[in-house]
Structure formats: C-alpha cells, structure tokens
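Here the complex is missing a single protein chain, while all its other protein chains stay put.
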Amino acid sequence: MSSNSYGTLFRVTTWGESHGPAIGCVVDGTPPLLPLSEPDIQRWLDRRKPGTSRFTTQRKESDTVRILSGVLDGKTTGTPISLMIENEDARSRDYDEIKDKFRPGHADYAYWKKYGIRDHRGGGRSSARETASRVAAGAVARLILGDSVSIRGAVIQLGPHKIDRSRWDWTAVEDNPFWCPDRQAAQAWEGYLDGVRKAGSSCGAVIEVVAAGVPAGLGAPIYGKLDADIAGALMSINAVKGVEIGAGFGAASLSGEENADEMRMRDGEVAFLSNQAGGILGGISTGQEIVARFAVKPTSSILSARKTITKDGRDTEISTKGRHDPCVGIRATPVGEAMLACVLADHLLRHRAQCG
Amino acid sequence: MSSNSYGTLFRVTTWGESHGPAIGCVVDGTPPLLPLSEPDIQRWLDRRKPGTSRFTTQRKESDTVRILSGVLDGKTTGTPISLMIENEDARSRDYDEIKDKFRPGHADYAYWKKYGIRDHRGGGRSSARETASRVAAGAVARLILGDSVSIRGAVIQLGPHKIDRSRWDWTAVEDNPFWCPDRQAAQAWEGYLDGVRKAGSSCGAVIEVVAAGVPAGLGAPIYGKLDADIAGALMSINAVKGVEIGAGFGAASLSGEENADEMRMRDGEVAFLSNQAGGILGGISTGQEIVARFAVKPTSSILSARKTITKDGRDTEISTKGRHDPCVGIRATPVGEAMLACVLADHLLRHRAQCG
Amino acid sequence: MSSNSYGTLFRVTTWGESHGPAIGCVVDGTPPLLPLSEPDIQRWLDRRKPGTSRFTTQRKESDTVRILSGVLDGKTTGTPISLMIENEDARSRDYDEIKDKFRPGHADYAYWKKYGIRDHRGGGRSSARETASRVAAGAVARLILGDSVSIRGAVIQLGPHKIDRSRWDWTAVEDNPFWCPDRQAAQAWEGYLDGVRKAGSSCGAVIEVVAAGVPAGLGAPIYGKLDADIAGALMSINAVKGVEIGAGFGAASLSGEENADEMRMRDGEVAFLSNQAGGILGGISTGQEIVARFAVKPTSSILSARKTITKDGRDTEISTKGRHDPCVGIRATPVGEAMLACVLADHLLRHRAQCG
Partner (left out) sequence: MSSNSYGTLFRVTTWGESHGPAIGCVVDGTPPLLPLSEPDIQRWLDRRKPGTSRFTTQRKESDTVRILSGVLDGKTTGTPISLMIENEDARSRDYDEIKDKFRPGHADYAYWKKYGIRDHRGGGRSSARETASRVAAGAVARLILGDSVSIRGAVIQLGPHKIDRSRWDWTAVEDNPFWCPDRQAAQAWEGYLDGVRKAGSSCGAVIEVVAAGVPAGLGAPIYGKLDADIAGALMSINAVKGVEIGAGFGAASLSGEENADEMRMRDGEVAFLSNQAGGILGGISTGQEIVARFAVKPTSSILSARKTITKDGRDTEISTKGRHDPCVGIRATPVGEAMLACVLADHLLRHRAQCG
C-alpha cells in the first residue's frame, strides 16, 4: 500500500525531493527482453525538462537519467529497473523565507498538519519535480505497449482561452511552446502568457491525452475500471483538479440518443459511429481511441503578496520569488501522457494474466 | 489486486450479478467495537433503492441487507463483515432480445471482447445494481468516520439544467425526488424529466458530494493522494464520465491570485478565505470542506431504435425495453456519498497507521 | 491489504465465524470460460468435512456449497465467484464456560488483546471451520491449473510416529482415515490415535504436499518467491508451526555436493538427478515436483484441566468439552493441498502477465 507507488503489475515507486541529491524511481514488473537504453528514456524527459522556452521555469536541470539495474546488454531482464536523475540546480536559499510561512495554494500547510515536519526547500516531495520520475517510467510503459499504441497529449485550453477543435492538427503540437494543436490559438497564447508572466501571475490549462491503437478488452470491472484508474492517475499529477473521459462533463447535457455510440460493421471490422464514451464502456476498452482530459490549476507561486499564516499561528503575507512556470499545465502534458501509458501498460499485463 | 475490491485498509470486495440469486460484499479492516446492526445499513440502502418515485426504475427490490459475519452482540469484532442482499424481482425474460446484440452505450460489447462470455441478463455484473453493495459498505465507512464527519450529496444539474447555487438549501435535498438543493430547480426538473421519460429517452446529471468535519492531514502523497483516490472511486461508479475537486475544470480559467486560497487566523483557528482547492492541497486534506463533483451520462437503455451489431458480426438495430431509470444520475447520489465515505474511512485508518 | 484475503491475481477473500449463520469466500481473478459447477467444488469439500471417521470431530456439517455469482451456464464469466456454506450444527451452548476464560493454546487471549472483543463461540473467526472456504477456493484454483498439474497431500508423521518413506504408495492415501501413504504405518496409527482420543488428549502431525506437472518459470524474485508464498500460505493454516521445502531443515546437514541437484539431458529433456530443492530454485519453479511439508501442533482443546486466567485477571482452570478432532493435522491435509493450489494458480497468472 505504498503511497509512493502506482500500478499493480507494472508498478512504479518514485522517491526524492526537489532539493535533495537526486530523484528517481523503481520500475517493477516489466517483461523481459524489451530493448531499453538511457536515450529511450531521455527523449521523453527532454520534453518535460525546464528551461526550453521563456514560458517555463528558468531552473537549469539537464534531467539526465541513469539506469542502475534491470537491464543487461540493452535488454530488460524482468528485474526492477532503477532510474536516477541527479538534482543539479537547487537554490535552497530562495526558499528561506517560506520556511515558516505556508504558501497559499501549495501543499505546505497540509504536509505540516499531516507530518509535523516538511521539507520546505522547493516544495520538497510535493514539488512538480517528482513528475520527471513519472515521465521516465512512462517511457518504459510505452515499450510494453509497443509501436501499435500511440499516446499523445495537447493543451486545449490556456487560462480561459480554448482552442478551436476544428483546427486540430497533431503536427502543430511539436511546433509551439504550448503543445497546442491549433496553430492560431498558439500564436494568441504567446501574447496572453507573456502578459501573465510579466504580471508575476499565473494561469491554468486543460490538457487532452489520446491513446490510439489500444486493443479492446483492457480494463476490468468494478474497481479496476480502466477509466477509474486513468482518473486516479491523472488526478495524482500535481495541481490537477478535474478529469474527464470522452464526453466528460458534457455528457450530462446529452440525450440518451446522442450519448450512446452506435455501431456498424465496416469491411468486416467493428466501427463506432461516434466516441462519446472516449473508448471505454463498463470500464473496459472498446478499441476506439481513448480520450481523457484534465484541468490544471494556476501555478500557486505568484509574485503578488498573499495573506497567509505562520507555523506558529500569526497572520502574515507572502509573495513567492523562486523561478516558476507561469503555467505548470504546459509541462504537465508529457506527464499526462506518461501516466496514461503507465495505466495502459499495467492493464495490458493484467488482461494478459486473466484472459491469456 | 482484486478488480472487485476497493480501499487498502478499509477494504470492500463486492460480488454478484443483477439477475443472480443475490449480491453482496465483504467489508474488511473495520475497527472493532463499533455499534452495528442491520438497520444502520438499511437506512442508507433505502435511499438508493428503486421504485421510490416515478423517476426511477419500476423494478421492485426491497434491497434487504443481512449481516452474515463480523458482528457480535451488535458490535463489530474486527473480522470481515459479510453483507448479502437477495435479488427479488429479476425478470430475465426481458433480456432475451439482447442476448446476441450489443446495446450501444452499455458494457455489452466490451465485456464480450474481454471475456468471450457475458451475463446479458440485466447487465449482469455491469448492472448498476452492484452499487447497492457500495452503499452498504459506505454505511460501515460512516461508522468509522464517526458523527463529527458528515457526508452529503446533491444533484446540481439534470440534463442541461443547472441549479442556481445561490438558492442552495441542504434541507431541500430530502424533499424532492431529485436530491436537488434548489427547490425552484427541482420543480422545473419534474416537467423536464417527465418529458424525457415519456419520450423513452434519458438524460445525464451532475452530482456534488461534500464532506464536512474531515480533519486536516488525511491523504498521502504521491499516488495515495486523497483527491486521486476520490477521483478513482467516483469514476468507478457506473456511467460516470468526469470528476472534479473544488474549482475543478473551472480552475483552468482562474488567475493564480483567485485560485490560491488565502489563510488567516480566526479566534485561534486556521481559516481559509475561499475553497477553490475543495479541501485538498498536495493530496492531503486541509480541514476545509471536501467538495467533489461527478458527471453521469444519460441512461443507455432507451426506447428508440439504435444501430448496433450482433455477436456474429451483422448490422442490426436495438431498442431496450426492460424497466429503467430515465436518469441514473439521481440514484447515483447516495452511491457517490458512499464512495466518498469509503475513501475517507480508508485514509483515516492509513493516516492513523503512519502518523499515530 | 485485507488480512482476510490471499493471492494477488487469483485472489480469495474469506469471511465467517464458526457459529454464525454461514461462512464463505469470494474468489476473484478467475479466467473466464472455465467449466464450473457446485459438484466440482463439493468433491473437495467432502474430503475435509467433519464426521467421516471416529478420528475427526463429531460435529455434523454437510458443508454444502452454493455458487452465488460469477458462473453462467456452467462456465466462469471472469467476475467474482461468491461461495457460501451454511453452518448447520453450531451448539453455542457448549462454549458458555469459555466465554470468560482463555483456552491455553487457542487464539482466545490474543484476539481479546488485539480487539477487546472476541466471538468465543466455537472459536469464532479463529475456528478451523474457516478452512472450508480455503478448500472451496482451492477447487477453483485447480481448474486454473488444469489437468496437467496434480496436487496431492499425505500425512507423513502422526504424533511422534513417522512413516517409512520406502513404503510410500499414493493409492494408500485414500484407503485410510489418515491420508497416510504407508499402509503399515496407517494401521499402527489407528491404535495410537484411539489411545490419544480416549485419554481426552491430542497429538500433532506432519503433512507433505506435492505438486507434479508444474511448468518451470513460476514464481518471482525477490519477495514474490514461489517458496516464500507457499511458506506464508501453509503457515496461515490454523495450528501450523513449521514449513519446509524440499530437503527443508535437513538441508542444513547436507554438504554442498549433496545439496546441489545435478542436471543432465535425457531424451532431449532436462533432467535433475535429485530434488533436494523441492522443485524451486531462486524462488522459481524448475519443472521438478514441488515438495512442501508443514507441521501441525496438537489440537489445543483437550479434556484435562489446564491452568489459565480469566478476562478479569484471575487464575483458574479449564478443560475443553465441545467436539474436537484428536488430531487436527489429519483434516489439514486437504487444506494444505488447497493452499498449494491457490499459490500455484496465482503464480501461473502472474507469470503469464509478465512473461506472456
């Protein structure tokens, strides 16, 4: 019942604080004989790493991953894969002011109430830095899923500004600093986010992750539902406040006729005429694209002074300096992809166990 | 890794099909010496049971629960509590037509692809009837939480029609067939839902569940986050397509200043000046009210003919007769409460284990 | 982390007290489409049930099992299989005397210290009656393993009297009331056990369980070792005090040369020249017979008065009346077989998950 592990058969345990010597994870349950080397993981980490544009934190971290176990001659051996990323640019001084104050919107107060102690330096364990381990684990998960499954993410809303879905273009996603699939929106977002950044403020985002090529049959009733596990996995990402599958909250406004995806045979294959379900029925994949969305709240670290209290119960104010993303939602995109990959890899193994 | 269990320390395993002899659950991990008898559970089951208004299925089920173990002289003994509810009004004939056809929006196709066999009678294991076991388990969970914690739910949107939150009145919730906290909305909904029902159609809903009195410190980083577990638990309820905590998807549109709940001391107590967080920061409860919402899709069983295919791959049509709720979201309200209670009870025990 | 469940993928949760209305279990994770009906389970229960000879308790229990879920038209559906056995001959009066006294050797004192409450009637949850659920689950486990795997048990020591292994004959096992594979020993044991029984005393036993036909590769380093799981499963049976695999404790006295089983090719197949390992190396099956033994202590319920204390801390004496097995080890034989079957079924699914 480790609170720092996820997955059942494909099981990842992460460790490490933002300003400790390193962070890392142990990936257990990987099938043997999969080709794996450090660059296979590094390429995904590079998508999450900070400092790639003016819209992310200026902390300099190369996020270089080392494989410490579980791989021999470029192949997985079936034993646990230990991955480690050293922390390089931890300026703990920046955090002296917040040692005794709780930053509103952060986990400071909650950790302190729970444990009676908290590593205040850079958020300690609650720092989004932990998500690097998720992305590393997600790279292994993708190996298990194989080339027939593709998992991609895109930011579909930045602050209050949504994309126009009719302009969706996956090739655009890699071309702008926002993972935005709508080139026009991406351009507008630049100005918007520059304004937010210069004001020392922050904004939220909505990300959509899509898995194509997932075979029908993954997932399991009742409490091992694929969508329940996806919801839990995405909600476990820092700053996420909402998750939906397929039509999501919009499903409440649909009629029964609109909602239930009709089926037809097309060239001997089963075809659905719509995908309100987001690829999952009764907790089990149907073979359609799996579509999930999650909402990320604005970065809690902002420049303007905010009312708060001290550890010893006095009213005070705080403004967070440090180096922060004006919108953590952007860098959450590869994290969302990684979590979806992990859930699917786990369910692929679980399905194989029960149904052969 | 049972897919039919939830919770870690407070652990519930459910079993049973809609048209089998009975359904039930085994509740493990309950502390000893709690007062428990069948009426303590029955009162919650009565809130979920069918046939209480014209807006729910006309299937007649008394949903009478029996305690088969784990209780001695009206007190829990710490050993597993086995609860059983016999199925009384299972008209399997109604389902003959769907034996070989997949009902759109239902789990039929997905189960068949996964298992190669499915109990088609009343949805079998995927029937919402399973949720009675959840409500029964939730009654035990409430005992663990004690009287200082209250958990309540309300329907805040029926089809496209939202309540006016300024009219929120918890006492109204028990006075109308919709668990609606806005008396005016409840009245409007009657006409709306009558229309839906008479058209043989269906609609969705959004439910809000609120836990008050929850102490700070419950939950655990990183993958045992309280909100992640709530999201998974609510998403595991039949027909749920979205879950959010606090400001939820709306958080994406907030500024950093609006989002981060400020704090002040009030009469020696910590007070938050807002609750965008929904009572959870960094995956740990803060002592504020825990607020979660979930979206339920329209009932998939509708009268109008829908395109589908047969098990042997031919195009056909189907219209579902049986006896169905025009809006399953209504009866999902006590189920959502129960799931929230279970998650909180589990985390209460987990917190006590680690932090004493 | 249910303490009343075992297994990971093939997962069994048992419930029920000796003198409650019923006992039972929920078997989760069973592959679909296996042929299963009540007689398939009943035949194994009949081997464990009391009253079949003068050497077991005279309590009359038909141990009739009912399948309440998870099976359709004689086939498993992949959903949880709920099994229930009603208690028929519970004479709770017999236990009035022990309500306030702790029976030496029994779980009475330990339960009371843990829970502050105990169901004293017939041992409540700690009664060996619970093992009927294990045997029922074991019947399902055998289905998963298939006909190529055979699991058999035999009593190899009764009190201080060991069998002569050179006379081992599996056909003898079904011919005597002791599951003894040595006909000559079985005859001698009759007189011995009659003496024990008439003296109101009891004795222990050692049981050997053997699984043949298990493929190489089951089990998993490091903490999911096949032998570690077998040891835990057998030690969890009531009254078991020791477990060994292959040469077991005798391995300590072997030389390195004697201990390490040599290998040769025989007709294109791998052959081991001995089986000190008991079919398991590094926690993984080798394809040899899996051999485990467990020691059962004497029945704690005996007629002679024994020193004990009362719940309120006074010295007293107790002699247990009730109806008891003079040697619980005998009826533990089918239970040991069942546990071995459950562990192997679980590992078969786990191996399939990771290694395909």
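A, B and C label the chains in the order they appear, each numbered from 1.
One rule holds in what follows: contacts are C-beta pairs under 8 Å (C-beta built on N, C-alpha and C of every residue); 3 or more make two chains touch, one makes a residue touch a chain.
Worth saying up front: this structure is predicted, and the values here are computed from it rather than measured.
**Student:** From the list C:Ile41, C:Met84, C:Ala172 or C:Val206, pick the residue that touches the absent chain.
**Tutor:** Only one of C:Ile41, C:Met84, C:Ala172 or C:Val206 touches the chain omitted from view, namely C:Val206.
**Student:** Spell out the interface residues on subunit B facing the chain that's missing from view.
**Tutor:** 1, 9, 29-32, 78-79, 221, 349-350, 352-356
**Student:** Given the full complex, what residues of subunit C touch the hidden partner chain?
**Tutor:** Spelled out for subunit C, the touching residues are 1-6, 8-9, 14, 102-111, 113-116, 125-126, 130, 157, 159-160, 196, 201-206, 216-225, 227-236, 238, 241-265, 268, 270, 273, 276-278, 280-287, 295-302, 304, 306-309, 313-315, 329, 350-351, 355.
**Student:** Even though one chain is hidden, which residues of subunit A still touch it in the full complex?
**Tutor:** For subunit A, the residues touching the absent chain are 1-5, 8-9, 11, 13-17, 20-24, 26, 28-29, 32-33, 66, 68-70, 72, 75, 77-82, 114-119, 124-125.
Quick note on the criterion: only the chains that are shown with their structure count from here on.
**Student:** Quick check: how many Å separate the C-alpha centres of subunit A and subunit C?
**Tutor:** Whole-Å distance between the two chain centres: 46.
**Student:** Round to the nearest whole Å and give the separation of the Cα centres of subunit B and subunit C.
**Tutor:** 39
**Student:** Give the residues of subunit A that touch two or more other chains, as numbers and ranges in rising order.
**Tutor:** In subunit A, the residues touching two or more other chains are 1, 9, 221, 350, 355.
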